[in-house]
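One structure is given here, and the rest of the page talks about it.
All protein chains of the complex are present and in place, except for one that has been dropped.
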Amino acid sequence: MSVAVLRFPGSLDHESAARAIRTAGGTAAEVWHDESDLPGGTRAVVIPGGFSYGDHLRPGAIASRARVMDDVRRHAERGGMVLGICNGFQVLCEAGLLPGALRPNATLSFVCRQTTLEVTDPDAPWTRALGAGAHLSIPIKNNSGAWFGDPTTARVALRYVGEDALGSVDAAAGVLDDRGTVLGLMPHPEEACDPLLGSADGLALFQAAVAA
Amino acid sequence: MTTLEPPLHRQLGLTDWEAGRIDELLGRRPTHPELVMFSLMWSEHCSYKHSRRLLRRFPTEGPSVLQGPGENAGVVDVGDGWAAALKIESHNHPSAVEPFEGAATGVGGIVRDILAMGARPIALLDSLRFGELASARSRHLFARSVAGIGHYGNCIGVPTVGGEVAFDDRYEDSCLVNAMCVGVVRHDALLRSAASGPGNAVVLIGNRTGADGIGGASVLASAELDEEEDRRPSVQVSDPFTERKLIDCCLELAGRGAFVALQDLGAAGLTSASSEMAAKGGVGIELDLDAVPLRQPLEPAEILVSESQERMLAVVEPGRVGEVIAACDRWELLATAVGRVTDGGNLLARAAGRVVVDVPARLLADDAPAYDVPIEPAPEPEPLQLEDVPAPSDLAAAWRDLLARPNVASKRWVYQQYDHLVGANTVQRPGGDAAVVRLPGSSRAIALTTDGAERHCQLDPRAGGAAAVLEAARTLACVGARPAAATDCLNFPNPEKGATGWRLREVIDGMSEALRALGVPVVSGNVSLYNESGSRAIYPTPVVGMMGLLFEAAASVTHGFDADGDAVLLAGAATPRLDGSELLGEARGRPPAPDVPAQAALCAALAEAAERRLLRSAHDVAAGGVAVALAESALAGGLGVEVTLPVGRRGDETLFGEGGGRAVVSCRRDGETQLAELFASHGVALKRIGTAGGAHVAVDLGGQPVALGLDEAAEAYETGLAEALR
Amino acid sequence: MSRVVITVMPKQGVLDPQGQAVQGALARLGFSGVEDVRVGKRIELSVTGDDPAAAAREMCERLLANALIEDYRVEVGS
Partner (left out) sequence: MSRVVITVMPKQGVLDPQGQAVQGALARLGFSGVEDVRVGKRIELSVTGDDPAAAAREMCERLLANALIEDYRVEVGS
């Protein structure tokens, strides 16, 4: 039930993510980057979006070396669920917990807009409830959202539908690790958990985290 | 100093009279650092010496005002124990020198003004004016300013939810970059900048001090930009990552009650921050310049006036200094005790053990001279003779071309580069009328807009000032909000020349009249004068930032047509005119003066209709007239419309004429009677003009059909701006 | 105290959008005959210690370069 939400200097979406977790029926615990351990009882970890360390050097690079990441790695190795959103996805790739890297968008600019995603790998705890082919309306907002990796070996969990994927290989919007328990997602489900804001399609991902 | 050089005070921008006045007030000659400090604090930028007297004409009071002008930001009650802080500020000249960093640091500065009130910044808006995009320089300034605004706002996690962009030759030499920020704070957590408690520590938080922008306030922001002379100060590089840490850390400390007072460091840096804090509190401040963390070796005067960004000054009880420094350490922010609050009222600074500055803080902060500007009316312009305006041969083609003009076309190219969602409270995104942002943890929301009416202000400044305010209010009313408070940025040319001083006064009076009619106080603002080069002066450009309230975020109304068969109506009675319109494309003619009470009534009717959930859409009729408003509502809803309009004097005037204050609204067919009754009870005209539906935007103009396919309209509207930038 | 210069460049074969954009922008400005533009980073720093080159290489391995997409080079000055 308890989901850890990491916080680095420059994290921006930790509160929105915590709110989404609560909406999904869970409890959220904010964890400072300099902690050596995740709180006891942590069932899933969310690395929220933002500009950790100002995106300096490479997005996610500096945060991926934070102390708490050692315990996130142990948690993942035990098969614990981890969701990295946007900057969190970048952190997970930089930490080697997900394959590939995220490069600047083909537009070389920040892009904020609503996108449609399709579930392309339903065999993971993150996507199982959604099912293959499910469509989600979720916004993207990033500078470096183009995934670069080998789609023949990586598990692409979600793809952009019918629009320019900003240079992402295989139109990948979300990538899983081999086991399917670590998910990196460029779009922001925490911005899509309330019909008042235009969509509640993102809630399913937080429900998956809470069910862990 | 060679004999050829003018005396130092003149190089610093002080007149001989002002230099004499400083001697007189001090009873001695100032030291070198003191003279530099006076030159900045008495500059136009810091002291408002040419506008201060006129600003008193604004209405600034109201039952919900918790803080009016005079603090870092104005603050109003928004219910449920929350207060909202708002302010707009210009960064015009720095953006003309280096658009990316200039615009970015402009955002940084306004955010720190909000933070200084103890408020959490929750929304940004940007109001921009550039030369026509046919000019390579204007394309560069525009594109880089947008990139800079996005860079900063995105990185600090404050959504940029709205703003405006307009292009006109008049801004070719002097572009305008105004940024507005809104923050929220619990009533009981509101901070102010008055220092108090002799013995308390003065703590500098944030970036090290470098040679950034030294001379900036006096030289850069108060003089006309002159290409011949290179008096560029060292450009400020934006550091939004540090700003975000400042926000997080200062709010954490403010939440624990660790600050006695808080103030950002803006123009004139440590000098203005410390002298204003001291003067407001009626106390003194002593600074130890040797303690200030530096990025490079600097003279005492330079340390005192450096405009290095991302710095805040806090007054802290001695017993809590350790706690403040520890919290900053955790955020990897520098925090250094650099002085203390004293009795008396002097600002005193020591360097290398010597006293280098010792002046009454009040002289710096409050006693700058105030000047009257010459009031010389401009000749009254003649209304346009319709015969002098060639009628478009093909009205549909004119409509399509208008939709593609950068001043009308979708600004998606701009706002797509801004994170307008972060925080997960953005109920209405950019692209419609006002933005709607839900208050944290509440079902209430605020609506936000910035608006100007510069061509109108050029032609008839009093009417134009009123028109700018009314347009802002109408924009809020269209989403269902009731206007609650305003902030304004008065961007003008040199007020000492020609009719500019008169226009400034007229604009302020016109704005004030409309604000009073709406019951909206001005709680903060900014003035940017001297926006002219040797050959070109900007239009008088008051930018009105307005905040409205919605009791139910869920009751907000969008501008897109909603359903096939909905009734489409025109609210407000006004005669459209081409004078100063976007179709005309220049400030020529004399737009009709707005009927202020009638427009205030329109706003009230729209808000009430939204609250009673009678509207399916509402959209302000602005640039491009009713034809553009209809097309925009159709495109936003993905649904065509068929209307009939009386032909009036001429078809192009009926379709594209502006002015007066109107809105295109739609409602369920069975809700039409109720809506009509509501508008009638407000004495506001409401006329059914047609029906939503189909794949065309079609107008029957007294029997003559004028229509655009939705695809065709979308193509023009969606690609117009990007095409112009190619 | 040694002055160290670290160069980090996108790997050959990895698309370099920034390089491509610069190439396009140069062409639009009228610079002809510009090809094969690649944009990387130059990091200058001062290091104490006996083996600054080894220290800098370790910094690259652990943080400054992403081996998946970037190559690095270390030069030690005076």
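When the chains are written out, they are named A, B and C in that same order, and each has its own residue count from 1.
Following the convention adopted for this analysis, a contact is a pair of C-beta atoms (placed from the backbone, for glycine too) under 8 Å apart; a residue touches a chain by one contact, two chains touch by 3 or more.
Because the structure is predicted, anything quoted here is derived from the model rather than measured.
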Of the chains on display, those the missing one touches are A, B, C
If the hidden chain were put back, which of B:P33, B:G163 or B:G210 would touch it?
-> B:G210
Specify the residue from the set A:V45, A:I62, A:V119 or A:A171 that touches the hidden chain.
-> A:I62
Can you list, in ascending order, the subunit A residues touching the missing chain?
-> 53-54, 56-57, 61-62, 65-66
Contacts of subunit C with the absent chain, listed as residue ranges | 1, 7, 9, 19, 22-23, 25-26, 29, 31-49, 55, 58-59, 62-64
Logged for subunit B, residues touching the omitted partner chain are 97-98, 101, 207, 210-212, 232, 234-239, 241-242, 295-296, 308-309, 332
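Here is the rule we use: only the chains that are shown with their structure count from here on.
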Report the topology of the inter-chain touch graph, choosing from line, ring, star, complete and other.
-> line
So, what's the distance in Å between the C-alpha centres of subunit C and subunit A?
-> 29
